[in-house]
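Working notes, beginning with the structure itself.
Let's look at chain A:
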Amino acid sequence: QDSIYVPLLTYRTGAFAGSGIHIADGMRDYLTMLNERDGGIGGVKLVLEECETGYDTKKGIECYEAVKSKNPVVMNPWSTGITLPLIPRAAVDKIPILSMAYGLSASADGQTFPWVFNPPATYWDGLSQIISYLGTKEGGLDKLKGKKIGYIFLDAGYGREPIPLLEQLAKDYGFEVKFYPIAAQDMQNQSSQWLNVRRDKPDYMVLWGWGAMNGAAVKEAARTGYPMDKFYSVWWPGDDDLRATGEPAKGFKSLNWHSADGNYKALADIKKHVVDKKLSQANPDKVGEVLYNRGVYNSMLIAEGIRNAQKVSGKKVVTGEDVRRGLETMDINADRLKEMGMEGFAQPIKLTCADHNGHLATFMQEWDGKKFVKISEPIPPMVDKVKPLLDSAAKDYAEKNAGWPKRSEACDKAS
Partner candidate 1 sequence: MRPFENPVIPQRETLLAVENVSLAFGGVKALTDVSFDIRKGEIRAIIGPNGAGKTSMLNCINGFYHPTHGSITFKGEKRRRMRPSAAARGGIARTFQNVALFKGMSTLDNIMTGRSLKMHKGFFWQMLRYGPALKEEAGHRRVVEDIIDFLEIQHIRRTPVGKLPYGLQKRVELGRALAMEPELLLLDEPMAGMNLEEKEDMSRFILDVNQHFGTTIALIEHDMGVVMDLSDRVVVLEYGRKIADGTPQEVKRDEKVVAAYLGVAH
Partner candidate 2 sequence: MFYREAGQFKTTYAADMAIFPLREDRIGLAVIIVCAYALVFTGNSFLLQAVMIPFLVFSLAAIGLNLLTGYTGLLSLGTGAFMGVGAYACYKLTTAFPGLNIIICILASGLFSAAIGVLFGLPSLRIKGFYLAVATLAAQFFLQWCFIRVPWLVNYNVSGAIEAPLRTLFGVPIVGATATPETRYLVVLTLVIGLTWVASNIVHGRIGRAWMAVRDMDIAAELIGIRLLRTKLLAFAVSSYYCGVAGALLVFLWYGGAEYDVFNINQSFFILFMVIIGGLGSLIGSFMGAALIFILPIILGMVMPAILSPFGIGITAATVEHLRFMIVGALIIFFLIVEPHGLARLWQIGKQKLRVWPFPY
Partner candidate 3 sequence: MSQAIPTPAGVPAPDAVLVVNNIEVIYDHVILVLKGVSLSVPQGGIVALLGANGAGKTTTLKAISNLLHAERGEVTKGSVVFEGQRIDKLSPNQVVRRGCIQVLEGRHCFGHLTIEENLLTGAFTRRDGNAAIKADLEAIYDYFPRLRQRRHSMSGYTSGGEQQMCAIGRAMMSRPTMILLDEPSMGLAPQVVEEIFEIVQKLNVTQGVSFLLAEQNTNMALKYATYGYILETGRVVMDGPAVGLRENEDVKEFYLGVADGSQKSFRNVKSYKRRKRWLA
């Protein structure tokens, strides 16, 4: 066998396809580009296979089982619901899980979860970044005192996860929080929660949605006349979500950690080697948009993980075990980014045995009516607030799952 098998769990169908398609395209195109341009990684071709999950846990697990026997080097579940059941299996099946900025936040703790990686930031990081951005805008975090922040979220584990931190921050900085849960089946039917928003008149709104919920939330905000420039979101809204509302959505802001345009050599290569050769399923216009680039970033992490694995193991054809080590020793610095043709595409990131996340500083971007533009410098997360939460969550997980194995995997030096 002289190839490396990389399965991609994607969802181009179902209720969340609107977001899933772009991510899938980005992921696939970047890796295809490596195959086309460089003949794979370290001279070894990548064998790519998509498995359609429809964002459904059942199908996701079926996909996992289907690809498991083909020696995958890494799994990208692309859904928190699919990630959770896979976490305990990863160590047993020796396949690392890369859940990029989703999944179980606690899995940032590499000592407890040697097989799970969720770079570059956790939801707790994201929330703290939004709050500190608000703080700077107000002229200091202490100025948040007495302010009212509305939190509109998908009523699921994903949307509920930041709540403890949000409550704690509210206590620490003296602001008030209002919660607006949106059930999955009411994603596109949010009017009553927005009535509540109208009544409560929060000073800021924070959005924690996914799929059709994001677009609908922006539309509803425009309908109710909520000032768009006070509306912030975690990193999941894509260009399409905003475009549906168009001009009135101007001023909407969300976090991001990578560029939202296509002016990078790597993306140009994708255009040249993949899109123009009709090897991509993507609509060329979408190359360089937020979610497409998110997919690209995800694949970049995979590729780096594999490259590192080749380095630490000295093998060409690496295994899942090797890629786990590769990911743990990943250090993408500015030089490396430049080498990859991604200079300025994202900040440098470094993972370690203990830290599987990186807690990257993310920046704020704003919708200008046509596209997202970066409007802030990277905002570091509030480590002091986030770290204890992460630690206790990881400990909690290990305790509740009695018999959760202690880390036995050796720790490599960064290569």
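Just so it is clear, a residue touches a chain if its C-beta (ideal position, glycine included) is under 8 Å from a C-beta of that chain, and two chains touch if they have at least 3 such contacts; residues count from 1.
Per the selection procedure, all candidates are chains of the complex that A comes from, given by their letters.
These numbers come from a predicted model, not from an experiment.
Applying the touch definition to chain A and the options 1, 2 or 3 in this complex singles out candidate 2. On the side of chain A, the complex with candidate 2 involves touching residues 10, 12-13, 21, 49-52, 54, 56-58, 61-62, 64-66, 68-69, 80-81, 84-85, 87-89, 91-92, 104-106, 155-157, 160-161, 164, 183-185, 281, 389, 393, 396-397, 400-404.
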